[in-house]
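As you look at this complex, bear in mind that one protein chain is not there, while each of the others sits in place.
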Amino acid sequence: MPIKVLVAKPGLDGHDRGAKIVARALRDAGMEVVYTGLHQTPEMIVTAAVQEDVDVIGISILSGAHMTVFPKVLKLLGERGVDDIVVIGGGVIQEADGPKLKALGVRELFDSDATTQDLIDGIERVVAEFGRAQKRTDAARSTA
Amino acid sequence: MKMVERETPTGVEAGRDEWEQLTLLPFTARRPERRESFRTLSGTELQRLYTPADIAESDYLRDTGFPGQPPFTRGPYATMYRAQPWTMRQIAGFGTADDTNQRFRYLIAQGQTGISTDFDMPTLMGYDSDDPRSEGEVGREGVAVDSVDDVLALYKDIDLEKISVSMTINPSAWVVFAMYLVAAEERGFDWKKLSGTIQNDIVKEYISQKEWVYPPRPAMRLVRDSIAFSVRHLPHYNPVNVSGYHTREAGSTAIQEVAFTLAAGAAYVDEVRKLGVGVDEFAPRLSFFFVSQIDFLEEVAKFRAARRIWARMMKDRFGATKPEAMRLRFHTQTAGASCTAREPLNNIARTAIEALAAVLGGTQSLHTNGYDEALSIPSEPAMKIALRTQQIIAEETGVAGTIDALAGSYAIERLTSDIEAACLEYFAEIDKRGGVVRCIEDNYFQQEIADAAYDLYKRKERHEWELVGVTKYRDNSANPHVELHHVDEAASQRQLEKLAATKARRDEKKVEAALAEVARVAATDENIMPATIEAVRVRATGGEIVNVLRPIFGTYVETPIF
Partner (left out) sequence: MAAAAPRTIALVVQRDLARAITAIENGYASASAAGDTLPPRRESAPAYVVGVTGPPGAGKSTLVDRLIESFRSNGDSVAVIAVDPSSPFTHGAVLGDRVRMQRHSGDHGVFIRSMASRESGGGIAPTTHHAIALASRAGFDVVIVETVGVGQVELEVVGVADVVIVVTVPALGDSVQTIKAGLTEIADLFVVNMADRPGANKTSVDLKHMVRESGKSIPVLQTIARDGTGVGEVMAALTESRGHHHTNAARSVRFDVVREVRDRAVRRALDVLDGSRGRSILERLANREMTRAVAREELLDLALEEVIHAD
C-alpha cells in the first residue's frame, strides 16, 4: 500500500519551494502526499495528521522556530492518543539542534542539500522501522 | 525589423559555414563535445558560438543606445559607477530594534552606504510579538517591530535625511511605512528629505514569497494608497520596490523573473493611474529588485533586457514622456538559492561571481549574501566578507571604470534580445488571461513557477546542472564547521517587555478611536495612510491595525499548486 505522508509547513514564512518539490517527488515515487498549505500551527498539523491517518509527518521549516514547533507537534500527537505516526523534518535546522530533536522523537532530519532520493529512501526506512502499517496489518489479520 | 543600412552578414555566415566544415567537424570527430547541449540555469539552450549574424536584426541606436537615455539598455545614468559606485546595502535585522541598530552602526562603520532592514516573520505577517502565532519567531529571522517606539530604536542615532533606508516588508508595509514617517517626524526630520525604499510589492507575495494577510484586491488598494501618499509627500522616497528576487528564489526562470515582475510593475501603474495621477508624475519613483543568480551571462543579459523592456512598456503602453518615467532602477541581491549548506565557504566564490554580474548588469544597489546563507541569518564575519566582496569589485577589479562593458558581445546582446522577446510573449499571455490580479487568482504564475522549479530540480538530479560540493565533487567527510549567528533566546522576552511598556504608556481611548477611524476609512475609497499615521502616532500596534481590517477585507487562503 502507498505510504501516506503529510507535508507540513509550520511557521509564518512562505518558503514552500522545498515542500512543494518534495510533495511532487514523493508523489512520483508512488506515495500519497497530503499538503497542509502554509502558515500552519502545530495544532493544525496534528489535526490534519490524525484525520488523514498518515504514516509520516514531514515538517519543512526554514523560519528557525523548529525548537518550538517539533516538541509541540510531538506533545499534541501524544495527547491525541497517537503513537504510531513517524515525525521527520527538513529545511534549515542548525547542526547543534539535530541531536536535541532526535532525542525528542524526531526520527530523521534532512538538510537543504538532501536529494529527493535521500528523502524517499529515508521515509521508506523510518516507516519500515517505526511505522505502524505493518503493526496494524498484523493486528487486523489476527482479529479477522 | 531588418536593417537596410547595415551590410547583410553573408560574409560572416559564409565564414562560419567554412569554419564548421574545415575546423569544427574534424575536431569534434576526434574529440566530441562533453555534452549534447549546454543550457543556461533557466533552461535556455546556448549556441556553441555567437557571431555578428546573431545580432544582425538589432539596431544599435534603437535597441542599445547610450546610458541615461531610453531604452536605457546600457544603464539608467550617464556616468554610472564613474560618479559613485552602486549603493552597498547589506540587509540586517534580528532580535529587538536595539540589537539591529548595533548591526547597522557596525556596517556603516565598515563603509556601507545604505541601510536595509529585515523584519521578523510576525512583523511581516501583521502579528504582534505577543500574538500566540508569533511564538518562536519573534526577532528570529529579522527584527521585531510592534510599534513606532521600535522604529525609533531601530534607527537611533542614524541621520535619516542623509542615509537612505530600505525596508523589506509587504502585506503590513503600509503600517510600517506609517511608523517610519511618524518616527522621522518625532525626531524632527523633514519628510521631503527622506530617501529610501519600502518593498510594498504585494503582487509577488501571492506569486512567490507567500506572505499575505488580505485577498489581492484590497491588498492592491493598500499599495496604491501608499504610493499615492508617498508621491505627494516624499519626493525622494521609493514607495514600492517591485521584486523579482523572490519569484526567482521560488524556482522561476530568469525570463519569468523579469516578465512577472515587470507585469506587476505595470499593474501598479494601472492602479495609481486610476486615481488620476499622471504616469510621468509617479513612475520615476517606482523601483525594482532582482536576484543575481550564478549563470553569469544570462544574468547580465537579464538586467540589460529588463531596463529595455520597461522603458518601452512605459513609453508605448502608458504614454510616459519623461525619460525618468521610463528609467528602470533596481536593487540586486545575490542568490540565496545558489548557496549550499555543504562546504559553506564555497558560497563566497558564488556570491562574488553573482555580484560581478549585478555590477556588469548595471545595478543601483547591491546586497551580497553571507557564506552562511543556507544555514542561518548571517553572522557578523559573514556579513563583513560579503561587504568586502563588493568593495573589492568596486575598488580593485576596474569594472566600475567603464559603462556597460559587456555591450557588443555577440552572446550578451543576443541573450538580451531573446529575454526581451520571451518576456513580451508572457505579457501577451497575461493580458489574454485577464491581467495580473486574475492570473494570481487563477494560479497562473504559481503554476508556471512550480513547473520551472521542478524542472530545475530534475535537471539537478539528472546531473544536467551541477552544484559543486553537493552533486559533484562531493566530499562526504564532515562538513567544515563555521560559526553561525548566535540566536539570542532572551531577545523575544525583551521585545515582549518593550511591547507591554508601550501599551502601558499609551492612552487606550485614543487608540480605540484611531483604530475605528482606520476601519471606517478602509470601508470607503479614501486614502488609508493619514488614518494609519494617526493610529501609529498614538501607539496603536501593527497587529492591532492589521487585525482591525481583517473583517472588512477578509483573509487570503491560497490554492496550493504543485
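All chains are identified by letter, namely A and B, in their written order; residue positions are counted from 1 within each chain.
Operating definition for what follows: contacts are C-beta pairs under 8 Å (C-beta built on N, C-alpha and C of every residue); 3 or more make two chains touch, one makes a residue touch a chain.
Just so it is clear, the model here is predicted, and its values are computed rather than measured.
Enquirer: Pick out which of B:Tyr50, B:Phe66, B:Trp191 or B:Phe562 touches the chain that's been left out of the picture.
Expert: Once the missing chain is taken into account, the touching residue is B:Phe562.
Enquirer: Could you tell me which of A:Leu12, A:Met31 or A:Val106 touches the chain that is not displayed?
Expert: A:Met31
Enquirer: So that we can see where the missing chain sits, which residues of chain B does it touch?
Expert: Touch set of chain B with respect to the missing chain: 215, 442, 554, 557-560, 562.
Enquirer: Determine and list the chain A residues touching the chain excluded from the picture.
Expert: 1-2, 4, 23-24, 26-37, 40, 43-44, 47-48, 50-53, 80-82, 133, 136-137, 140-141, 143-144
Everything that follows uses one rule, which is that only the chains that are shown with their structure count from here on.
Enquirer: Between chain A and chain B, what's the gap in Å when you average each chain's C-alpha atoms?
Expert: Spacing between the chain centres: roughly 32 Å.
Enquirer: Considering the complex alone, what residue numbers of chain A touch chain B?
Expert: Within the complex, chain A touches chain B at residues 11-17, 20-21, 23-25, 27, 35, 37-39, 41, 63-65, 67-69, 92, 94-95, 111-113, 115-117.
Enquirer: Would you tell me which residues of chain B are touching chain A in their complex?
Expert: My answer: residues 121-122, 124-125, 127, 133-137, 140-141, 205, 209-211, 249-251, 337, 340-342, 374-377, 450, 453-454, 457, 461, 467, 470-471, 479, 484, 487, 557-558, 560-562.
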